[in-house]
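With one protein chain held back, the other chains of the complex are shown just where they sit.
Labels run A, B, C, D, E, F and G following the written order; every chain starts at residue 1.
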Amino acid sequence: MGKTSRKAFYEDVVMAGFGGQGLMFIGKLLAYSAMKEGRAVTWIPSYGPEMRGGTANCTVVVSDDEIGSPVTPHPRALIIMNNPSLEAFEPKLQSNGLLLSNSSFVTRPIARKDIKAIPIPANEIATEMGNEKAANMVMLGAYIACTNVVSKESIVEGLKELFGKKIDLLDTNIRALEEGMKSVRQKACT
Amino acid sequence: MGKTSRKAFYEDVVMAGFGGQGLMFIGKLLAYSAMKEGRAVTWIPSYGPEMRGGTANCTVVVSDDEIGSPVTPHPRALIIMNNPSLEAFEPKLQSNGLLLSNSSFVTRPIARKDIKAIPIPANEIATEMGNEKAANMVMLGAYIACTNVVSKESIVEGLKELFGKKIDLLDTNIRALEEGMKSVRQKACT
Amino acid sequence: MTEKKFMAGNEAIAEAAVQAGCRCYFGYPITPQNEIGEYMSWRLPQVGGCYLQAESEVASIYMVFGAAGAGTRVMTSSSSPGISLMQEGISYIAAAELPCVIVNMMRAGPGLGGIQPSQSDYFQATKGGGHGDYHMLVLAPHTAQEAVNLTMLAFDLADKYRNPVMILGDGNIGQMMEPVEFKSPEKPFVARKEWIVTGAKNRPRNIIKTLFLDPVILEKRNLAMGAKLREAVKNEVRFEPYMIEDADIVIAAYGTVARIAKTAIKILREKGLKVGLLRPISLYPFPYQAFAQTAERVKSILVVEMSLGQMVEDVKLAVCGKSRVHFYCRVGGMVPSYDEIVAEVEKIAKEVK
Amino acid sequence: MTEKKFMAGNEAIAEAAVQAGCRCYFGYPITPQNEIGEYMSWRLPQVGGCYLQAESEVASIYMVFGAAGAGTRVMTSSSSPGISLMQEGISYIAAAELPCVIVNMMRAGPGLGGIQPSQSDYFQATKGGGHGDYHMLVLAPHTAQEAVNLTMLAFDLADKYRNPVMILGDGNIGQMMEPVEFKSPEKPFVARKEWIVTGAKNRPRNIIKTLFLDPVILEKRNLAMGAKLREAVKNEVRFEPYMIEDADIVIAAYGTVARIAKTAIKILREKGLKVGLLRPISLYPFPYQAFAQTAERVKSILVVEMSLGQMVEDVKLAVCGKSRVHFYCRVGGMVPSYDEIVAEVEKIAKEVK
Amino acid sequence: MEMEMVSGRPKTLLPVPTHYCPGCGHGVIHRLVAEVIDGLGIREKTVVVAPVGCAVLLYNYFDVDAYEAAHGRAPAIATGCKRVNPELVVFTYQGDGDFAAIGTAEAVHVAARGEKITTIFVNNAVYGMTGGQMAPTTLLGQKTTTTTSGRASETAGFPIRMSEMIATLPGAAYVARVSVSSPKNVAQAKMAVRKAFETQIKGLGYSLVEFLSQCPTNWHMTPVESVRWVEEQMVPYYPLGELKVPKEEY
Amino acid sequence: MEMEMVSGRPKTLLPVPTHYCPGCGHGVIHRLVAEVIDGLGIREKTVVVAPVGCAVLLYNYFDVDAYEAAHGRAPAIATGCKRVNPELVVFTYQGDGDFAAIGTAEAVHVAARGEKITTIFVNNAVYGMTGGQMAPTTLLGQKTTTTTSGRASETAGFPIRMSEMIATLPGAAYVARVSVSSPKNVAQAKMAVRKAFETQIKGLGYSLVEFLSQCPTNWHMTPVESVRWVEEQMVPYYPLGELKVPKEEY
Amino acid sequence: MGKVVIDEEFCKGCTLCINACPQHLLRTAKRVSKTSYHPAELVDPEGKCTGCGLCALVCPDAAIQVYREKKAGVKEK
Partner (left out) sequence: MGKVVIDEEFCKGCTLCINACPQHLLRTAKRVSKTSYHPAELVDPEGKCTGCGLCALVCPDAAIQVYREKKAGVKEK
């Protein structure tokens, strides 16, 4: 497995799961927020060969340089929302890479030992918090807490622009983000 | 003006006039008869840019060799049925070439002095003979009499295959052919 | 049947198709190839075949798709604008690996253009005017007899490679009359077609399709199609070398232009110039090697086309800088005369000296 | 408006078109470029323009013909099979010398193929998938920002040369989101269009046509069109040299593949290999000269394409034997990774040694 | 006795001979359309879209701005034009191959959209320009170069009645079938053309006038025989009359 | 109490789950067609031509020989197939984009020719496969991704009633419009499909069954809401029933 | 009452006007026009032409001008 190291700031992450789990959304939000922080960003989706439903993933790259490839065979981080995605992407993660898995869905054991794997019961956390649909934000919170790719404030700004008037949606999402951040801080990440 | 001389037997002729004067027919007949005599032949039509009516011409090449170009910028012979065609083709005739013009229609004077020009009142001859429509056969008769490209017998054979049962048509056409042959013999051609 | 018939190229192609076993024709009229459809309209019923005038060229090519998938030998014909309308269909036929024969009697373009002869659909025919990686096999006759022979060959190649084959001609080839002979093939090629759609009786169902949503599978198919075409490239290159053994200058031309070039060459040789012709018969696969070898020996190659310069790219690819490549063209329906070619060669000969 | 927006390539192209003055869009849905039409359907009415979903791609391209002839800036977009259906229309538009912009977000073919990215319509786009002698100008963006800039440029070039211009992308270019800025052009290009069809008021009538039955006239027109394109070849070649000054090996790639190659090059340089990229931005006119010059210096050129080998022919034509041309591809919707490119270059580097 | 001219060449028809065969229906239809354009005073805002067919060169005869379409695509081009300049009066002129075969989809959808354009549809039951092949409107039993023993429905299908079909579409506001086979029919045809253009000008929707037209050349008849054939053979299958008129009163 | 199975999976429908969304009308229609094939005992001589649309993969579900067509061209392919093997039973299965937009010309002409094939036309008023754009059959006012404020006739034209249009053609022998919005309608739909196939088998001409079908996904409704929408919104514009039956008695 | 003028530049001798004239006043001329057709010609020694215009109505080549005696009060249609 090759390994890419670069001088300038560079991060990439693959987010993978079922369609409908809100991964595309948090991917875009992450990229958008990083853009607002002045960075080069790309977000690219990828859908499985199935026509409806099935798996979907997206890749976000954040860098200070011109971004070449928007996809990577060796991501530095993974946000994994279901078993098939774990199977597909775990082997590709760089060594020392970060694997955030939503343990509410991901039940398969994680095989790699050379990576930092953090299971997060995102759906439980989100449900507790009052909105199961915000599990994706929990995962995003965990990711930014671990990587500092963007600040929480930038994400919140991005959310505001997107949700505008819909205050309750905004609130839930911010709270989910915070819960996600907390969940990994507890695990002493960063 | 270039001049093409070849060792093997080679003859070409351009027949030009209005659509409807039966030129395409005598062209095909000539080529067909020559084919029956065992020669390589080509017949190729060409229509003016007008969509209906207008001028039309065809080129027949008869040779003992493989025929390259089925058209020629310098024909060895011309059968000309109207004034515009004379204008178009007279300059292209090879020197010493043969120009057979249907003087029933071609009223313009012939300018070239380095050619053998024979005006034939084909329509008058054909009308006298009882069928104005056979003027084309008169011209063909004149042409084979002058050039011996094919024998009269071959043409008659060809006509028989084409007209089969329609005896009167066959008869008129054969007679017109003969009249055409006579008309140039009188002018001491061949 | 080896009696000589006096036939126009269009009719000769139609008759050759029937004798090669073609039993379906779908087409839409367009000058200068209407005689093909007209001939088929009375001839096919005689042999129990089906002639159908489609509502368009788009429909024609998909009727061909349907008939080819049902296992019969099938043909369509058209001229430039009509062939453009078939591009999606040709891509589908190639993708579904269906055998068929398509005749394009090229006329001057682009757009409605004119009805006079042209060779300006060379790129479309050989590189693939439709989308995706595919190639038709393309054969370009220069006489009526060759039109007959290549049409018969086309059906065999189509079956052999399960690929569309194009006969590429022009109005001159289609309308010129010449003697032709129809020789039945010594050993007729019979393809086994187990993949055809005839009702799933006593076998699992057959499916003729081109959609492969999984790119891993589609990539495999595409690579296999590429391999198949490489096979054709190996086996099916056809060309005629004409007086090139001792030639200093070689003309490259196909179809109508090639035969005019032959006359030009006779004249040039009479004038003492050693000129030859390398005539591609298969335009795809293109005789790259023959040109590469020729380029090793001759100083100059003159490409003559009725286009603004299409085959010349393939000649250059073959020659790869080893000899000079000159270009002469007439376009818009104008046909170069042998005089022009003679003059062009003389010019080159002078330059070379 | 120089604020950065975060947009997908498809939307960026649509917005850029509107800002370039495009006021008509005709199209038919097809993945992966539906966002262009969807965007136009609400955006054009805002600026008093017209969005119309046509009954087919065939109708779309002729609606474009009509609107372009009426003097407006007009666009259509589709993906591979739909573009194949437009080939007749594109030939007509080129023949009538009408300006318009056509977007092809290529998907894997041939046939229905798949919906994943591909570059297998290169020949169709650059050589002319339609009949007759014509060429579109073809621009291939590799980022969303470049998609914006090239789209704006495309409208200017279309007007300048009275010729169809194609934006050639793929699903990755269309669906990837990136920051983009919309800068109004410093001096907007305003074409005088005296030839348009607006009612023959106070002037002789205007006729937009492509039929020229007299080959003498059509030949003149074709030659003039050829001359016009040579002018474009002189003025409009665009390419990006990327780290090629000191390179021993140069990669040739465009669009999606080019940006992946950039990452590969960074990795290779870290490994100590001097590798660069020559990225054609205009595919027609192709940067032959840039490649020819590069070939004078470098030992090897590696062409990477998502096709079985199309642009590689143009590279070979340019290089003309002066350096070795290698080829690497993924097809059927597979996208090469930078790892594969790195490996391929390393292989070549070893061979060279 | 002072005389006044009661019939003559309409202004919009340029004073040049046409390329049509003697007796061809296209000529009469051209004149009628030109007369209506003159009558409505719309020459300067009229645009014609020529078909591919015998009438491909009609822009040589009409003194209005013109497009020459690809075969069958005139309605799409007309749509593009009209959408850019809705104040223009745009009409397509199409043969039966153009409108009822290759251009069927465009014909149906321009009507379905209720595009404010007019189509002059010339049904001569044959492909004139390409030399007399079967058209979708060729009658059963009719001989053409591709139905040499007469069109048989079993193999070649049935003739299409385009007007009836198009009249089913809500966007089609005015649909009529006329002929130019007699002075009376010519006069009625002109009325229909006028109504069709008025329908467009009033913005009521799409309008279509189908002309039964003679093609003496490809029918192998004299002009007089050919107009008789229209009346005796075509009219029974293609009845004349208005199939649809806009709700709005005339 | 002995029980017998009165409804179950037809044999011709392969025992695999479909890729259709929950509640999608395509599923019911597949089953009905499979039942009719079983009922007529023609599985081994039936050929289906799949469209491009959500039903593109239908050959994964029907246990018969199949073609996958290009978008809109199924009738042409079916024609090519049937002309080679007239003893086959050939049907096309097409969506409204496929049959009523890009494939209009093929749809009209297969009927005009009286081609002995059957079309199952699935009208769900939207382009399902490509994500919910306007279809030619989209109702006025209906919201789609390309008519976000509802289809307006002024810019986007009127919905086409294909069955009414096709029924004007003499070659069309059987034409019916049905729905799958209620058990009663499903039962009637099956009768129509059966008659359509019988029409083909008897060689009476072309047969067409238009299904009003729900697309819960792109209508953004639950399946139950969507069948209600069919009945309340679609049926008034697209009335159900037989539009044309062959002369021959059933 | 009436009079017709046939423009030989346009007339192609199709005879449709001859067929249409209710008074049978038109016939095919023996002579050939510059455009190589036998044009139609009016033969109306008795002045029977009513100026009804039917000949012009059917002429495919707009070759016929019809003149009629001017009546006061009748507006041109």
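In the analysis below, a residue touches a chain if its C-beta (ideal position, glycine included) is under 8 Å from a C-beta of that chain, and two chains touch if they have at least 3 such contacts.
None of the values given here were measured: they were computed from a predicted structure.
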Going by the whole complex, the chain not shown touches F
By the document's definition of touch, the residue of F:25, F:53, F:132 or F:170 touching the omitted chain is F:25
Full-complex contact with the absent chain, from F:10, F:53 or F:170: F:10
Would you write out the residues of subunit F that touch the absent chain, in ascending order? 1-10, 13, 17-18, 20-28, 30-31, 180, 182-183, 186-187, 216, 222-224, 227
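What we mean here is this: only the chains that are shown with their structure count from here on.
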What survives as touching clusters without subunit E is A, B, C, D, F | G
Contact tally winner between B-C and C-F is C-F
Between subunit A and subunit B, what's the gap in Å when you average each chain's C-alpha atoms? 87
What's the distance between the Cα centroids of subunit C and subunit D, rounded to whole Å? 29
Listing for subunit E: what residues touch at least two other chains? 20-21, 52, 56-57, 68, 70, 101-102, 104-105, 108-109, 136, 156
Can you list the residues of subunit D that touch 2 or more other chains? 50, 52, 55-56, 58, 81, 88, 92, 111-112, 114, 209-211, 213-215
